[in-house]
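Just below is one structure, and these are the notes that go with it.
The other protein chains are all here in position, but one chain of the complex has been omitted.
So, chain A:
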Amino acid sequence: MLVIGELINGMYQNVEQAIKTKNRSIIHKLAKEQLEAGADMLDINAGPHGADPKETMRWLIETIREVTPAPLAIDSTKLDVVELGLKLAGEGSMINSTKADDEKLDIYVPLAKKYKAKLIGLTMDKKGVPRDKNVKCELAAKILAKCMEMDLPLEDVYIDPIVLPVNVAQAQCAELLDVLREFKLISDPPPQTVVGLSNVSQGTKQRSLINRTYLVMAVASGLSGAIVDPLDKELMDAMITAELLLNKNIYCDSYIDAYRKR
């Protein structure tokens, strides 16, 4: 399971503040804590408010690189910010993300290849997020076909079926689990999948419980990566236990410690 820590995001007040005041220690702490808690990769988002997102991305990555060489997921809708991020972060980074439109794929797939980066492909296009699971599968197949055509290794491609909040689109939660299972039929070996988990509990009163319950359900449906808050210990423990019960790791009495010792 690829665990991507979501906490370095200018949308959060503490990070926004750190960016404004150039407080490096807040970013250092967030990077180290997430990795210690079991994150494999850190998502980096300059946030919605900054005047110069490129400069913010540069500062964030350079600040993180002072404490860790861990791979980074460059989270931006702006192409120049993504490219700068990939350049600074080095090989093994991730592009978060591209939509499934041809004109987007024609840019982002070669970009991922050029920087030896992983790529998150969203099953949505300029028409928006499809409700119909068949359309989601169709878009997933389109993304994968494009990657194959352009020689991007499929193990570097993560399909994101887009989690919607339970209090906005309740029926979509169960539907998405079906989609995860159906994605497996698209290719052999099956494509990798990722979700932005916390979205499911947006605006609810039980965020942590909803997040971890849904994560376990998604893992059981074949999910292979998730953007999460790794400092939510109960969430991480539930995920580690779900993977154990699916026979992905070998049991021992201290299996939770063992996971963190990887």
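We adopt the following convention: a contact is a pair of C-beta atoms (placed from the backbone, for glycine too) under 8 Å apart; a residue touches a chain by one contact, two chains touch by 3 or more; residues count from 1.
The definition used in the following text is that contacts and distances are computed from a predicted model.
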Tell me the UniProt name of the left-out chain, picking from "Acetyl-CoA decarbonylase/synthase complex subunit delta", "Sugar ABC transporter permease", "Ring hydroxylating beta subunit" or "Nitrate/nitrite transport system ATP-binding protein".
-> "Acetyl-CoA decarbonylase/synthase complex subunit delta"
Would you indicate which residue among A:Ser187, A:Ser221 or A:Asn249 is in contact with the undisplayed chain?
-> A:Asn249
Touching the unshown chain, chain A contributes residues 249-254, 257-258, 261-262
